[in-house]
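Of the protein chains in this complex, one is absent; all others appear in place.
Labels run A and B following the written order; every chain starts at residue 1.
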Amino acid sequence: MVDTKAQPARTASSDRLTLAVLLSFVLPVSCRYTNEDQSMPYTLSDRTIDMDFIEKVEFISGQPLKKCMQCGTCAAVCPMNETTQLTPRHVIHFTQLGQKDVVLASNTHWVCASCHTCEVRCPRGLDIPKIMEALRQIVLRSNKNFVEPNKMTKEQLAEAPQLAMVSSFRKHTA
Amino acid sequence: MSETAVVEEKEVKVESNLIPIFIMGKKYMVPDSLTIMKAMEYAGYKFIRGAGCRGGICGACATVYRKPGDYHIRVGLACQTVVEPDMYLTQLPFYPANRATYDWNELKGEAEEVYQAYPELFRCLACNACTKVCPMDVPVMDYIAAVKRGDLEKAAELSFDCIQCGLCATRCMGEMAQYHIAQMVRRIRGKFLTPHTDHIGKQVDAIADGFYEKFMDEVKALGTLDPFDQSNVSEGVAKLKELYKAREGEPHTTDETWRPQSDYALLGE
Partner (left out) sequence: MQIGYYPGCTLKSKAKNLEIAAIKAMETLGVELVELDRWNCCGAVYSLADDDLVHLLAPVRDLIRARDQGHTKVLALCSMCYNTLARANQVMRDDEEKRDALNRFMEEESDYAGEVEVVHMLNFLRDEIGWDKVKEAVKKPLNMKVAPYYGCTLTRPKSVSIDPAIDPPVFKDLITALGGEVVEYGDSEVCCGSYQIIADAQSAGKTTAVILNSAEKKGAEALALSCPLCEYNLGRKQNLAIEANPALKPLPTYYFTQLMAVAFGLPDDINHFELNMPGTVELLKEKGLLAS
């Protein structure tokens, strides 16, 4: 499941060392949550860890991802619990591990309404909504919309207050 | 002798006033007194699209240019902007801006109908690039702000000078076509928001009903009129002059309450 052999072969940067530690301790737990049938294990190796992705998320969000200690408070208080495919804790974990495809395939960063409930309660002082924003921005900046304004129904456009459209388009269109 | 010298000097001057401009990157020497449109024609370009009234009104000839050593993208109408040395320019014959289709007869004149036609207007970021690029100094960002808050009357007023050149849309981060949005808004104002001009209808009806015939008859009865024959000013012409001088016109300084007193004017009932 974890291809640790590839790790020592290369000169390990401090980031990679941290990752190796994270891999050996916490990965099996997260796999259980997200990959229930265990039929498709995540392989972590130099080739599957996207360091650029980790750096980009940290740069856009300004949040040091390593600060997260995986306590799960964010997951407990998130009002979108019922709809999200990964909890915020999982999102951060998979981002720490550079699993860009896993993170971006989930709907969590789109469902996040930037309500800051998790930010107020995070014992490590992480601004989690900023991490979600970074994930949205990574997709939106490649000119991919999540919401298509011209596919909204006439009824919706006539009825919804202006600030709903303004905020939705700011968060969900490129 | 002196006259000939002046003419020669003039001719020399015209020669020396050729300046270099770059049309789509290629250098041309053109007379500096020409507008961009005429300079392009001087350089051999033929306008099939992107030229219309040649008087700064139709908005067909939007042009983008830059001057050396200046990062600013500058704009103008090709028919109005005079060439400057070393200007880099291209003229935009067309821009594929979104123009919504709506059934005019089914509209009720509400802001929501503009939102339905152009939902992308909510993507405005207030970057103000539109206002900066407008050759007519229309406050584009402000009228989009007015549409957003549903104030169509104000949006129509602010966009009144728009000539539909479309340069705003070329610079918009929100990828909207401000000028088409503004046109829809002004159409709505024309049909729904401004008071109906009943008096014009009445005037037209009065003309059709022959209300003014009697005045025409009065003029005709003055006799044969030949205003060019000054040697023999007929009695009729003298009377016509009298009528003309005595006519009632709106004074130069007056307010909205002014109404004509004479019976030939139906205005104001």
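Keep this in mind: contacts are C-beta pairs under 8 Å (C-beta built on N, C-alpha and C of every residue); 3 or more make two chains touch, one makes a residue touch a chain.
Remember, it's a predicted structure, so these values are computed and weren't measured experimentally.
Trainee: Looking at the whole complex, which of B:Met37, B:Ala60 or B:Ala111 touches the chain that is not displayed?
Mentor: Residue touching the absent chain, from the options given: B:Ala111.
Trainee: With the missing chain put back, one of B:Glu41, B:Asp86 or B:Asp151 would touch it. Which one?
Mentor: Of these options, the touching residue for the absent chain is B:Asp151.
Trainee: Which of A:Met80, A:Val139 or A:Ala174 sits in contact with the chain that's absent?
Mentor: A:Met80
Trainee: Of the residues B:Cys124, B:Ile163, B:Val185 or B:Val237, I need the one that contacts the missing chain.
Mentor: B:Cys124
Trainee: For chain B, enumerate the residues touching the unshown chain of the complex.
Mentor: Missing-chain contacts on chain B: residues 111, 124-128, 131-132, 141-142, 144-145, 148-151, 173.
Trainee: Residues on chain A that touch the omitted chain in the whole complex?
Mentor: Given the touch definition above, chain A has residues 59-62, 79-80, 82-83, 110-111, 113-117, 119-120, 127, 129-130, 132-134, 137, 146-147, 152, 156, 159-168, 170-172 touching the missing chain.
We take it that only the chains that are shown with their structure count from here on.
Trainee: Averaged over CA atoms, how far is the centre of chain A from the centre of chain B? Could you give it in whole Å?
Mentor: Computed from C-alpha means, the inter-chain centre distance equals 53 Å.
Trainee: Can you name the residues of chain A that touch chain B in the complex?
Mentor: 149-150, 152, 154, 157-158, 162, 165-166, 169-170, 173
Trainee: Sort out for me which residues of chain B touch chain A in the complex.
Mentor: Those residues of chain B that touch chain A are 112-113, 115-116, 119-120, 122-123, 148-150.
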